[in-house]
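One structure, pasted below without further comment.
Every protein chain except one is present and positioned as in the full complex.
Let's look at chain A:
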Amino acid sequence: MTMQAEPAEAQAASGSNRMIWADAIHKSYGRNDVLKGIDLEVAAGEVVCLIGPSGSGKSTFLRCMNHLETVDDGIMWVAGRVVGYEMKGDRLREQSYAQVCRSRTKIGMVFQHFNLFPHMTVLENIMEAPTVALRQKKSVVRERAMRLLEQVGLAEKAQHYPRQLSGGQQQRVAIARALCMEPSLMLFDEPTSALDPELVGEVLKVMKDLARTGMTMVVVTHEMNFAREMADRVVFMDGGVIVEEGPAAELITNPRHPRTKEFLASVL
């Protein structure tokens, strides 16, 4: 592990543009092996879509990237640092929750069920983490929050409570909330799966706008059109392994592996 670790740290120090490096990630719940050795690299500014049938481990893999799930074996690097551990020589020392929180401030995450704070207004939702976790000044955060709300087209909903919004609006607020932390990486865990079909478009549009700004994005999705249009790379996972990966247009229109073909035939 040290053999692999050092070049990575050296690379990070020398300003490599590698944002994520998953190195042989294993994860199991009891006897159920969910991830069976996943290797993946994501460059800064890249948009990668993870696709695959449910139970293939793609959400779990995504959640390993910000330590919402712990990794059983293998090392997850994000922005040149090991996720969830402190590397000291040949030892990996588990980080305290406070340390984990500090590194998570750089990684935005959007959930399938939005997970907005229902007792706070839209504006309070967005302002909470920057003021509490980053201790930024309220006036500064409010200005940024309003600008982000403008971007996602919900400026006039700032004083509403989440339950007064549609699913699509809530998800756009959730994206603004994550962006207000000014992350260098955004993770999307099936952001449109809980939405009514006619609301999917507005969320995808916000994500497309975001992708065009050069944000590094890892997106677990079933939206093949989004993947084809926006992803630099598509990764097809099944049974806890990466079956096939490649440029979006190529993998989706012209899959090589039979399992990829089968999956795409069932969703397209």
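In this text, a residue touches a chain if its C-beta (ideal position, glycine included) is under 8 Å from a C-beta of that chain, and two chains touch if they have at least 3 such contacts; residues count from 1.
In the analysis below, contacts and distances are computed from a predicted model.
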Protein name, per the UniProt record, of whichever chain is missing from view ("Quinol oxidase subunit 1", "Amino acid ABC transporter permease", "3-oxoacyl-[acyl-carrier-protein] synthase 2" or "Monovalent cation/H+ antiporter subunit D"): "Amino acid ABC transporter permease"
Among A:160, A:205, A:222 or A:259, the residue in touch with the chain that has been omitted: A:160
Which residue of A:42, A:75 or A:129 touches the chain not shown here: A:129
From A:79, A:120, A:224 or A:264, residue that would touch the chain that is not displayed: A:120
Footprint left on chain A by the chain that the document does not show: 66, 68, 97-98, 100-105, 107-109, 111, 113, 115-121, 128-129, 132-134, 160-164, 177-178, 181
